[in-house]
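Every protein chain but one is kept in place in this view of the complex.
Chains: A, B and C, in written order; residue numbering restarts at 1 for each.
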Amino acid sequence: MALSVAETPDFPYAADEVQCSSDAHWLSVAKQIALSLRETAVARERQGEPPLAEIKLLRESGLLALLNPQAAGGAGASFTDSFRVVRILARADTNVAQLLSYHYLLSHVAYGRALPEQRAELHRRSVAERWFWGGASNPRDAFPVLTREGDGFRLNGRRNFASNAAVADRITVRVLFENEVLLLAVPNPREGVVHGHDWDAFGQKLTESGSIEFRNVRIERDHILGDFPPVPGTAVPPAATLGPPLHQLYFVNFYLGTAEGALSEAKEYVLTSAKPWQTSGVSAASADPYTLEHYGTLDADLRASLALADVAAAEIETAIARGPALTQAERDAAAATVYAAKVHSTRTALDITSRIFDLMGARATAGRYGFDRFWRNIRTHTLHDPLAYKAREVGNFALNGRITPDPLYS
Amino acid sequence: MALSVAETPDFPYAADEVQCSSDAHWLSVAKQIALSLRETAVARERQGEPPLAEIKLLRESGLLALLNPQAAGGAGASFTDSFRVVRILARADTNVAQLLSYHYLLSHVAYGRALPEQRAELHRRSVAERWFWGGASNPRDAFPVLTREGDGFRLNGRRNFASNAAVADRITVRVLFENEVLLLAVPNPREGVVHGHDWDAFGQKLTESGSIEFRNVRIERDHILGDFPPVPGTAVPPAATLGPPLHQLYFVNFYLGTAEGALSEAKEYVLTSAKPWQTSGVSAASADPYTLEHYGTLDADLRASLALADVAAAEIETAIARGPALTQAERDAAAATVYAAKVHSTRTALDITSRIFDLMGARATAGRYGFDRFWRNIRTHTLHDPLAYKAREVGNFALNGRITPDPLYS
Amino acid sequence: MALSVAETPDFPYAADEVQCSSDAHWLSVAKQIALSLRETAVARERQGEPPLAEIKLLRESGLLALLNPQAAGGAGASFTDSFRVVRILARADTNVAQLLSYHYLLSHVAYGRALPEQRAELHRRSVAERWFWGGASNPRDAFPVLTREGDGFRLNGRRNFASNAAVADRITVRVLFENEVLLLAVPNPREGVVHGHDWDAFGQKLTESGSIEFRNVRIERDHILGDFPPVPGTAVPPAATLGPPLHQLYFVNFYLGTAEGALSEAKEYVLTSAKPWQTSGVSAASADPYTLEHYGTLDADLRASLALADVAAAEIETAIARGPALTQAERDAAAATVYAAKVHSTRTALDITSRIFDLMGARATAGRYGFDRFWRNIRTHTLHDPLAYKAREVGNFALNGRITPDPLYS
Partner (left out) sequence: MALSVAETPDFPYAADEVQCSSDAHWLSVAKQIALSLRETAVARERQGEPPLAEIKLLRESGLLALLNPQAAGGAGASFTDSFRVVRILARADTNVAQLLSYHYLLSHVAYGRALPEQRAELHRRSVAERWFWGGASNPRDAFPVLTREGDGFRLNGRRNFASNAAVADRITVRVLFENEVLLLAVPNPREGVVHGHDWDAFGQKLTESGSIEFRNVRIERDHILGDFPPVPGTAVPPAATLGPPLHQLYFVNFYLGTAEGALSEAKEYVLTSAKPWQTSGVSAASADPYTLEHYGTLDADLRASLALADVAAAEIETAIARGPALTQAERDAAAATVYAAKVHSTRTALDITSRIFDLMGARATAGRYGFDRFWRNIRTHTLHDPLAYKAREVGNFALNGRITPDPLYS
């Protein structure tokens, strides 16, 4: 990309400080990384290397330990902080924003399932060894199977999609053990853990979301999170079902960060490179009446979507803070807000990443700008689960006060 | 309307308490009035009487003095409180929400222009005598003209639209006096002040926004707000130009309250009166997959628009609190946020008030429900100033960092 | 309405002659009636009288006999001609367009069901006596019941909606007779036929679509169309199921005619009454860049919808011409085209009738123009059956090659 960091000291959507109480330090760290990623985004996508350099950047920045407790050496920041960080990174590179999101999510699930002493140890080592977490829990495949062998276990099976796993230090994986579903945290690399490196979608190309196979992998008791042998039939409290909305809210934030980035690039281009149309009667593209109106309309949509994402973050934080006291109704209310944000942000991000070109004109399709990556990345990830069903849940909650149960998606 | 207050103790969008620190007492007062107004909304519109009973309700509730300082006997609430109150009233009756909005706006402008001693006196009397304020300042007509006569003045002229004026105790009016524009607060009724009672739009029928004529009206020095003779050529500081965005943010809030009311009525209707379609395969309208999805989509749009309105309120409050230190850039940033909310809320409210019928079905068009009033009210008032120009200003600020100056509209 | 016929000799969408081979005479007749109806549309709606004068106008024009064969004294025109006529009338008054549409539909169904000699007699008398047809066949109520009495029959029952019936000469009604559904053509007025005059929707106010009650009405054999006693269990050939799409295509045409009328009024208003916005930089509203673009966008949508309606008309004509040779696949293909036109025209008409106000500005909401009637009329009738289910059938045909059977709606 032709534009240097020096020319663009900041993205235009810098209202972060105003609207929330996020830790300014980490937002600043995220912005520095975003500016650096923006420089190389087009080239890195074209090369298509595994995102080792990107993860190194995250590792060295300290962002991997953002959510770990300060007692364990982490930053002890809030989920809201992490949403902001993810959003900022997505302005420049949605791949990296997704990688970090799944790191937060998958490790959070692991900590949550772990016994207290396991949890403390995982926090400590995750911070000290700067682990990057991945997972292999796509719910639409069959479970890998865990069997006993001697004093330990063996794991066999396959998953078609495994987020972050190929480049992770620990991989969470749901497995079947004698009719019970267990959660493991498997070290990586490890003998028998085979990565397909077969992710080839047209977007989010650097996310290493390909298949994984477990070929008779040796598993120790310590890798099993929580009670073992498992305590069967334990009722799941509402507070333990906040994973799907939390998950979806990371998506919302990297969708919106991507839209911010796309609109920001369009602004830069209109101001520096676009020419006024010959019958426009104006002397600069930035004075064209249609460019102004269309930009304003997209900007208004994005502001509304961002505002709703922030409301959802506040509700999720409140729900989490309620802990075991959280009722099903409270849980569903928070989830409905997140899903409303999901519906809105998906449409907003798809719309903005396609319509920015109307603001910029034909020459902005040149390959060196790579401006199509915004749409390709959004279009790819927003298919994670069907939007119509999220809208249905928002309507279901509004009309009937409930959300259709779906352990991994709603 | 067939539904009684007892059956519907609250509108479904009751997140007011959660998301802001508004004074719970006044929100509760507003809700009580809204429930009462909802009962009679259809009948009152059909009768088309001047809104004397409605203003009496507001007067007795104490809401007219919501923004007056506590020292003067007022409630000393924030603008944010008043936005909430207006929004709540609009759920039931957009006419009343508009009446109260203009009362707040027009009195605020009067207080702002008044000299300190005038201001104190106006606050005191406005609270004590429970004044309802109106105005005659439509900027697209010629100014009425003030001339000296003896120890006083005479006012002559006409305005095509005068908000609240026919039912107001005080009418603010911009007049021309020897090449200077002055602001008056004229008592009403008063000899020579003639109301056209000619407002006949298809929406906001009860708002008394018709014409006004000043036929040689006697004006005293005290009616002139601010310095007299006027001090010519005083530069207007940015803080004194917050009127248009403040104005527009009231609009935003009564548009969104109307949308909330429309969606709330649709919910009620779907749950109690709608029948499932014969090929739907479900046994209740509230389980229809399209009803759920469409409701969810409208709900998501509305939540986003509400969230942005709240962000705009916070920015306007901050800008007002800056006082004389407010820079032009800060003022324009706050205005741009409000105008983004205007663009978004207008589209949202138009869309929801038209599409609720798809959720309810054919029988919901029966005259006794009066559900078309939501669209008619929104369609009428959202033409106050052209939306494309508001979107242009949002784009202009984003791209060029400025807003086209327009003393009364931007 | 202030505008005289002389000022507006034609609506701007006068491409009728170019794009089809319709009988120019009848289009000209329809245009004359439309211009006359436009003059009085606002006043007539306000008065809310039964549409006797309107039907008199249709009766005297000869349009009631447009589809009757020439041998019976009718005009022998095509369905395509009748779609055009209906569309033209809807430009000025959607009520009258609906009245005429149902006249064509209901009489067509009667002729189709009648035995040959009955059919000839019905055609002859319908033309000679200039009958206006109505119906009482809303499928969502229970059937009225026919019982024998002496040499004749008695009819008892009630329908909540009866199109045209209160002002019709003959009323078609589906009845239950000993487990068989029969179709009657009942003379009106007639002892025991009681009209509720209770239609009170906010749109299509002049269509007399209220309830009807049959209180022991004497029915003769001649009023029963087709075989009697009925031949049970006869398979219905595809050609006999073209009623619903034919029905829907009349709707499509009066929706689009209404949209044409709305856009035409907006044009007239922009050219004669609208003022340019103060910051537009242009000297006439008709030169405003946003007005031009928005008008152009609406115009493009309308042209596309009209073009699809014409394609659907051609397909329906072809299907009808196939007669008994029509296959189910051919029938469903024609129906899918009509339903696609239904989906598109509904959205187009709702959008245009609401957005014309953005072109015209605030003063166009004045009651004397009555411009809200376009939206009210469209919003009311487009709820006849739910749009999502029509879109579903279009998708079902495209993906699975079939349409969900629904005797009266698809």
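By definition in this document, a residue touches a chain if its C-beta (ideal position, glycine included) is under 8 Å from a C-beta of that chain, and two chains touch if they have at least 3 such contacts.
Predicted model, so just to flag it, every value in this text is computed and none were measured.
Contact with the undisplayed chain is limited, among A:62, A:196, A:237 or A:361, to A:361. Of A:143, A:228 or A:409, it is A:409 that touches the chain left out of the display.
The chain omitted from view is touched by exactly one of C:71, C:115 or C:300, namely C:300.
Those residues of chain B that touch the chain absent from the view are 289-290, 293. Contact residues of chain C toward the unshown chain are 12, 18-19, 267, 270-271, 286-287, 289, 291-297, 299-301, 303-305, 307-308, 310-311, 314-315, 337, 339-341, 343-344, 388, 390-396, 398-400.
Annotation for chain A: contacts to the undisplayed chain at residues 140, 200-203, 275, 277-280, 290, 294, 350, 354, 357-358, 361-362, 364-368, 370-372, 375-376, 379-380, 383-389, 404, 406, 409-410.
Please note the rule applied: only the chains that are shown with their structure count from here on.
Mean C-alpha position of chain A lies 52 Å from that of chain C. Between the Cα centres of chain A and chain B there is a gap of 40 Å.
Taken residue by residue, chain A touches two or more other chains at 289, 293, whereas all remaining positions touch fewer.
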